[in-house]
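A protein chain is absent from this complex, but the other protein chains hold their places.
Chains here go by letter, A and B, matching the order in which they are written, and residues are numbered from 1 within each.
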Amino acid sequence: MMPYVATIAAALFAAPLPLAFINWHSFFFFLFAAVACGFAVAVVAADSVVRMAFYLVLSLGATAGLFFLAGAEFVGAMQLMIYVGGTLVLLVFGVMLTAQAPFVSIKGSGRDSVVAGVVGVVLLAVLLQAALSVASWRQPAAGIVAEPAATPIGMALVGVRVDEPGVGAPARNVRPGYVLPFEIVSIHLLVVLVGAAYLARAKRRKTPRAIEVAASVEPPASVAEHAAIGRDRSRGASVLSGGR
Amino acid sequence: MLLGLSFAVPLFGLLTEPVSVAHYLVVGAILFVSGIVCMAIKRNALGVLMGIELVLNGANVNFVAFASPYLQGTGSRSLGLDGQVIAVFVILLAAAEAAVALAITLNFYNNHATVDVDRADDLKG
Partner (left out) sequence: MADFLITTLELPAWLAWSITAMVAAVLILNVIAGGALVFIWAERKIAGRIQDRLGPTRTGGKFGWLQSLADGIKLLAKEDLMPDGADGMLFRIAPYVSFCASFCAFIAFPFAFDFIGQRLNVGVFFVIAVLGLEVFGVILAGYASASKWSLFGAMREAAQVVSYEVPLGMCVVVPVMLAGSMDLVTIAEKQGGWFTSWFLFHDPFTFVVFWIYVTCAIASVNRAPFDLAEAESELVAGFHTEYSGLRWSYFFMAEYGSMFLVSALAAILFMGGWNGPVPVASILGLSEGTSDTANYFVRLLGMINLLGKATLGVLAMMWIRWTLPRLRIDQVMATCLKYCTPLAAAMFLGAMLWQIALPGGLVPGLRRPAAEIREGWLPGPGGAARSVGEDAGTVVKVGA
């Protein structure tokens, strides 16, 4: 009975494609890779900035998926949290703050795009040649299951390398880990935080800002007219002054 | 018959084999080049910023690929933890860079009422 069910099920599902032979890791790799690359190209092709940001989110999210597939869970989660959840929200925020028309798009010239496209294709050819030239990089994965890296990364950041045993080595040969880079990055982030807040703060100015000039709608003549009307009304008995 | 089918559909051959480091490098290269082209042709300052993010991300893909023991072929050694830690630092610095660049863009917008980078030509002689 049971093998019978299995045969029917297998026949039903396996008829269109020999699914049993698919390496599912590769399948998901190609899925995520297609999304990442496709939307990266879409970022270049899109005109509207918000659409670009949206495509970038999908591209970076798929890249996080690639990181998970490579066994780098911590980096993948970090990518999702900081890149996608933080940086890109910040970017869209920037788009909203600087948008004048409802859907801002600043088009580049056609000639630039052609030149950039040619340079890009050449660069891509060079990079692909480099990527595919080393034989050991082209070996299919042996499939050594990666150990979870979150704890070793955390320990490395506080200065203890637990991933590289160095059994029997004297203590000073143990590699120092990443305390110093970690501290430098921390201070760097603090400085950046203060600096960004300083740069983007609201300033008091004597002259109107360019954006205010651009936003002022009417020429002063009509303002003067309105003022004149107001003066007339207040001089004569009018509704505004209560008919005094 | 199955073998014949897998030759008939060239993509299918890709699907049956495990991925290698080179697969990741190709993805990284495409992301990198997209970022470079994006930086070159966008006139919107925020578009240029997005190009930079793509470039950094392409580099990150390479770091993670070299760091992953899972992707290595038999006999070759992975970069180990170093690659992942560097990827983490790159993400952190990208966040910092985006914050500062956004602040600069907002300042530029305040002064010029546009985010078109071609209009930032005040110092042109």
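One rule holds in what follows: contacts are C-beta pairs under 8 Å (C-beta built on N, C-alpha and C of every residue); 3 or more make two chains touch, one makes a residue touch a chain.
These figures come from a predicted structure and were not determined experimentally.
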| item | value |
| --- | --- |
| Neighbouring displayed chains - absent chain, whole complex | A |
| Option from A:81, A:122 or A:190 whose C-beta touches the chain left out | A:81 |
| Hidden partner interface residues of chain A, rising order | 2-3, 5-6, 9-10, 13-14, 19-20, 22, 24, 48, 50-51, 54, 57, 61, 73-74, 76-78, 80-81, 84-86, 88-90, 92-93, 95-96, 102-103, 147-152, 155, 160, 162-163, 165-169, 171, 174 |
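As a working rule, only the chains that are shown with their structure count from here on.
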| item | value |
| --- | --- |
| Interchain centroid distance [CA atoms averaged], chain A/chain B, Å | 10 |
| Of chain A, residues touching chain B in the complex | 17-18, 21-23, 25-27, 29-30, 33, 36-37, 40-41, 43-44, 49, 52-53, 56, 59-60, 63, 66-67, 70-72, 74-75, 78-79, 82-83, 86-88, 90-91, 93-95, 97-98, 100, 104-108, 112-113, 115-117, 119-120, 123-124, 127-128, 130-132, 134, 136-146, 149, 152-153, 156-157, 161, 163-164, 178, 181, 185, 188-189, 192-193, 195-197, 199-200, 203, 209-211, 213-214 |
| Chain A contact footprint on chain B (complex, rising order) | 2, 5-6, 12, 14-38, 40-44, 46-47, 49-51, 53-54, 57, 60-61, 64-65, 67-76, 80-81, 84-85, 87-89, 91-96, 98-100, 102-107, 109-116 |
